[in-house]
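Excluded from the complex is one protein chain; the other protein chains are retained at their positions.
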Amino acid sequence: MAYLFNTPDEIAAMLDAIGADSIDELFSQIPDRLQLDGPLDLPGGLSEPALEAHLRQLAAANSGTAARICLMGGGVYDHFIPAAVDEIASRGEFYTAYTPYQAEASQGSLQAFFEFQTLICQLTGMDISNASLYEAGTAVSEAVFMAMRVTRRHGRVVVLGSLHPEYQQVLETYLDNLECQLEIVATPNGFADVSIVSEALDDTTCCLVIQHPNFFGGLEDVAPLCQAAHDAGSLAVVCFDPLSLGLLKSPADCGADIAVAEGQALGIPAQYGGPFLGLLTCRKEFVRQMPGRLIGQTTDREGRDCYVLNLQAREQHIRREKATSNICTNQGLLALRATVYLALLGREGLNEVSQLCCRKAHYAAQRLAELPGIELMFDRPFFKEFTIRCRDGAKSVIDRAAAAGFDLGPTLARFPRLTASLGDAAAQETLLVAVTEQRTREEIDGLVDALATEPAKLSSQP
Amino acid sequence: MDPATLLFSTSHEWLHLDGDQATIGITDFAVEHLTDLVFVDLPEPGRALAAGEIFGEVESVKAVSDLYAPVTGEVTEINTALPDDLDALSEDPFGRGWMIRMTVSDATAAESLLNEIAYRTHCNAAGH
Partner (left out) sequence: MRNSLATELLFALSRPGRRAARFPDCDVPLQPLDELVPSQHLATADREKRPTLPELTEADVIRHFHNLSTLNMSVDTHFYPLGSCTMKYNPKRHERLAGLPGLVDLHPYQRINDQQGMLALLYDLQKMLAEISGLPAVSLQPAAGAQGEFAALLVASAWFRSRGESRSRVLFPSSAHGTNPASAAIAGFECLQLKEGTDGLVDLAELEQHLDENTAVFMITNPNTLGLFEQQIEEITEKVHAVGGLVYIDGANMNAIMGITRPGDFGGDMMHFNVHKTFTGPHGAGGPGAGPIAVREELSEFLPGPIVTSNLDDDGNPHFQLEDPPRSIGRVRSHFGNVGILVRGYCYLRTLGPDGVRDVARHAVLNANYLKSLICDLLPVPHGQHCMHEFVASAARLKEERDISAMDIAKRLLDFGFHAPTVYFPLVVPEAMMIEPTETESKRTMDAFAETIRTIAAEDPGFLHEAPHQTPVSRPDDVQAARHPVLSWTPEDGS
């Protein structure tokens, strides 16, 4: 076996030291009748070359961004990942370390996470960032729980229908056994109407959840929405796109009390949906209600600056059933990737990537909308992602694009919630298109040309 | 405040009663046991508390303890200086380290509280 270390002689010496005749004897505390009498029904072990051949075969049966040009969205984007990010994240000292409970042996990770928290605060303008959560869906749910604790309101949470449908589903699951009611405000025009949202807020509402840019790519009127939440005595939770902040107003400037995000755009590959990076930031007065780890700066006995896991009394290993969250393992390695990514990007790089995404997305939208049978679904300002409606059906357009070497989507019909709110016919005809800084004019023109030609006879793709 | 004039709970709160006015804090034994307190959370004035109800908590680096109201009544005042002066809890737990004042509506629960000697005996027994 590949990862065992001791020779038969050593094993004999070890058993001798233990005072046991065999390894079997060490398992005597497991009643015999519970011990398996044969090997598990698992496939036989593979050597490294055989395993690699097998994995290459599996990988080849998928289409990643290396196979086709990616204009897919829905919360996962094909942003460029600098080589330095992979280089740092592949250092064994980082990726094979545990949670930094022993501060003296973990200053590397602790300082990196302190830098992560600072970078996220700089990016968002918020006071405090934690050291990461799983991904955006759970970050939204944790933010709602946090809002309940801060406001001591447990009656209702109001969520815009333009929040990513999967984040809505996660929140619904998290609220499953609790008294709190989930109120979803429909957004048939692709964005929320502030006056309708105001009516949904009442004095039992802990918070309003806004995604901006929203799931359809559109921009919400965040500041007035936050104001409406505050007028009702509720908190405003804003789910943002980190790479929009070189261009768009920050969550803090819009009045967010808690700001959360999917951090995948910050140097993390798509990986079929995870592991990703949940960001959670807030105003400083809520710090003791925050979920997840927080790194703090302090000094050691010689007065040197150093870093520790801080305010641990909030967490499950101390507060148990009264903890602010059950989270233990977070997304440390992904937080490290985001830290390196943001450090490489810097102030100007952030502005550039935001502007490039925005300009290229608008060019693509304009060109696509020139095509007969394709129009923008919503008349709404957007950032890097937009929704198009295709007379031929979304699936047919996605298939034609794929045949020409481009990936688009997802279709809105993929999400039962949206099928219900937009109507099945509309959902079948609509899809998301996201354009990152990586796409070139040539690629966008190529996509438009491919869709402009009459659909050839294609092998049907489900 | 002289500990000899106070009443004590087995959960280590002390109570000073003057008519229907109560002052409440935690004992030197509790402070020493919790080691290095870093945070105290106190209720809003005006909050009604029943005897035995949790009114707040104290936190050390690696532990949290709930604070229990020894009598029933309404919180009239909290020690707003305390969160920024946690050393008061170790330096002067029965004075500067007071936590809340209450107007007592039902002092029945005070009857089962301990005097200082009985409390110290309780601590010694629990400590070993």
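Just so it is clear, A and B label the chains in written order, and each chain counts residues from 1 on its own.
The criterion applied here is as follows: a residue touches a chain if its C-beta (ideal position, glycine included) is under 8 Å from a C-beta of that chain, and two chains touch if they have at least 3 such contacts.
Keep in mind the model is a prediction, meaning the values are calculated, not measured.
*Asks:* Which displayed chains make contact with the chain that has been left out?
*Replies:* A, B
*Asks:* Of A:C206, A:L245, A:A265 or A:L279, which sits in contact with the chain we cannot see?
*Replies:* Once the missing chain is taken into account, the touching residue is A:L245.
*Asks:* Suppose we count only contacts with the excluded chain; which residues of chain B make the list?
*Replies:* Counting only chain B, the missing chain is touched by 36, 38-39, 59, 61, 86.
Just so we're on the same page, only the chains that are shown with their structure count from here on.
*Asks:* At what distance in angstrom does the C-alpha mean of chain B lie from that of chain A?
*Replies:* 45
*Asks:* Quick one: in the complex, what on chain A touches chain B?
*Replies:* On the chain A side, the touching residues are 288, 312-313, 318-319, 322.
*Asks:* Taking the complex as given, what residues does chain B use to touch chain A?
*Replies:* Its residues touching chain A are 38-39, 41, 59-64.
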